[in-house]
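What follows is one structure encoded as structure tokens, with my remarks underneath.
Missing here: one protein chain of the complex. Every other protein chain is in place.
Chains here go by letter, A and B, matching the order in which they are written, and residues are numbered from 1 within each.
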């Protein structure tokens, strides 16, 4: 029996419902949908890193990475990224930020799907990730 | 060679196309997107449990659970839930229902991503799930 463990980085606000920011079981690690919230401050509601796509994308990637690290993984282990944007006009800029962020990756980058959905007011991007370790 | 098996709960209508309600191969079980349809009645088109978010969310969760059980899994094994809503105004109520539904879970809850999409007329929620067994 392999144990399923919750991954909760210290930087993260409590999830707004009964789900985990990440779970790991055996060699599979799933990161829940992350948005551009700044590191949690006790007693304060979650606050986005800023109103711009750049600020939110970088913070969202940092939040995904925090879950990966807390779960013993790194970007090298990520198989799939799901990127949810709210506006097709954001695709080119998001890709620029994404490419710069992953410029130093020395293994093949993850597969990715990008689609355009609704998100809560003020949020421009959400990303989740699935990693296979080992 | 590990066999891929289809999972078809007796309560489910036939899928509207050539896909399986669930598939299992080795220790991975994938549940297809479930909506709030009531248990199938021979010769009747699928009918949602009701027009409200509460009715549809509870029925959708019951439908996901039916696939998990038929595949030899339980909520304890679920790594990821994808929740598709049609209206950001439904987030808080869905979370309340979700939290109550999973109140008795004794293992870490699954990761989750919630985004807002279009669904066929009359449907307010769709959920799929990925489980790792063993």
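In this section, contacts are C-beta pairs under 8 Å (C-beta built on N, C-alpha and C of every residue); 3 or more make two chains touch, one makes a residue touch a chain.
Predicted model only: the values in this text are computed from it and were never measured.
Touch with the chain that is not drawn comes from one residue among A:18, A:54 or A:112, which is A:112.
Contact with the chain not shown here comes from a single listed residue; of B:30, B:57 or B:114, that residue is B:30.
Contact between chain A and the unshown chain involves residues 27, 76-77, 79-81, 88, 91, 95, 98-99, 102-103, 105, 107-117, 130, 132, 134. Touching the omitted chain from chain B are residues 1-2, 4-6, 15-23, 25-26, 28, 30-33, 82, 84, 117-121, 126, 128, 130.
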